[in-house]
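Have a look at this one.
Note that this complex is displayed minus one protein chain, with the remaining chains in position.
And then chain A:
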Amino acid sequence: MAYISAASTISHQPTFKNAGFSALLEVLGESSALINPEYKEYIDAGLLRRMSKILRMSVACAKECIQQAEIEQPGAIIVGTGLGCLLDTEKFLNNSITIEGLLPPTSFIQSTHNTMGGQISLSIGNHGYNMTHTQNTLSFEHALQDAMLLLAEGEENILVGAADEHIEFLSEVAHRLHVYQEKQLTSGASFFVVSNEKTSGSLAKISDAQSWGLVSNVEDATAKFLKDNNVDLKALDLILYAGNLSEFAEIDTEKCIDYTDFSGIYPTASSFALHYAVDSIAQNKPIRNVLIYNALIKNNLGLMLVQSLEA
């Protein structure tokens, strides 16, 4: 169980500092763009110049979360990323192959997957547990499970989130490999503060989060997940999903929303779905039980049960 006391998302939707955004979402058009906030309000101009898209998004969301939660320091910083810092990786890879002699180090330094976690800790002077999970489409679910494990161990106010950035090269790869043709590939970052204690600032609770790699039967896994949490499939008010839901004959399709229609496709888009769920619950009282069903890749299943504070 984790109470969410802050949530912040930068995406192709008007999500940033915009409580109630879940009611305003429109299906992404073909050429939608990332909606950038005024990064200078969160990041020193000198640092900002050197930061890639994924770093800016992550640090801004993280700082916004800390302000929202009204905490001095989070007890830990946990980040999920499917593909990491692609802009800097591509840049250094290019340099490494095409330039003889000594190369500028900045893009190498900023190419490692833990750059977001490191930059967040640096920007706020945090000495706590600092972790980066990278398990493709389940990276965020793994980060969240780690956060919930830390809560069970007694840690408080954990900053947990996920980020992925789009580069043009990814679209070329998708085209050549004939994958994800029907939707836009996008960038996004979502961060949250989770804690054991319900406070006046709590927005919703995550009752459970799990993931299965190389999953054999998604229907069985989902049924067991709901049973373990004493929630009937029919009691769900909203199912935010990615991938295929067709295995579930008894689901009322009117309650189901493909969140990638709104987020676009990136490996950690389920973190967008979590913010979507939290905002829906906070703004729309009749919604109490939300299942986030992440089967963006067929072999991988991520499930999160998000409930209203009263549920």
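What we mean here is this: a residue touches a chain if its C-beta (ideal position, glycine included) is under 8 Å from a C-beta of that chain, and two chains touch if they have at least 3 such contacts; residues count from 1.
Note that in this section contacts and distances are computed from a predicted model.
*Asks:* Leaving aside the chains on screen, match the unshown one to its UniProt name from "Xanthine dehydrogenase family protein subunit M", "Beta-ketoacyl-[acyl-carrier-protein] synthase family protein", "Cytochrome ubiquinol oxidase subunit I" or "ABC transporter ATP-binding protein".
*Replies:* This omitted chain is identified in its UniProt record as "Beta-ketoacyl-[acyl-carrier-protein] synthase family protein".
*Asks:* Looking at the full complex, which residue from A:T132, A:N157, A:S271 or A:S308 touches the chain that isn't shown here?
*Replies:* Answer from the full complex: A:T132 touches the omitted chain.
*Asks:* Among A:A7, A:L25, A:C61 or A:L83, exactly one should touch the missing chain; which is it?
*Replies:* A:L83
*Asks:* Of A:A7, A:A60 or A:V215, which one is in contact with the hidden chain?
*Replies:* Candidates A:A7, A:A60 or A:V215; residue touching the omitted chain: A:V215.
*Asks:* Which listed residue (A:N36, A:Q67 or A:N94) would be found touching the missing chain in the intact complex?
*Replies:* A:N94
*Asks:* Go through chain A and note every residue touching the omitted chain.
*Replies:* 77, 82-84, 92-98, 100, 102-105, 108-115, 117-119, 121-122, 124-136, 138-139, 142, 146, 149, 152-153, 173, 176-177, 211-216, 267, 299
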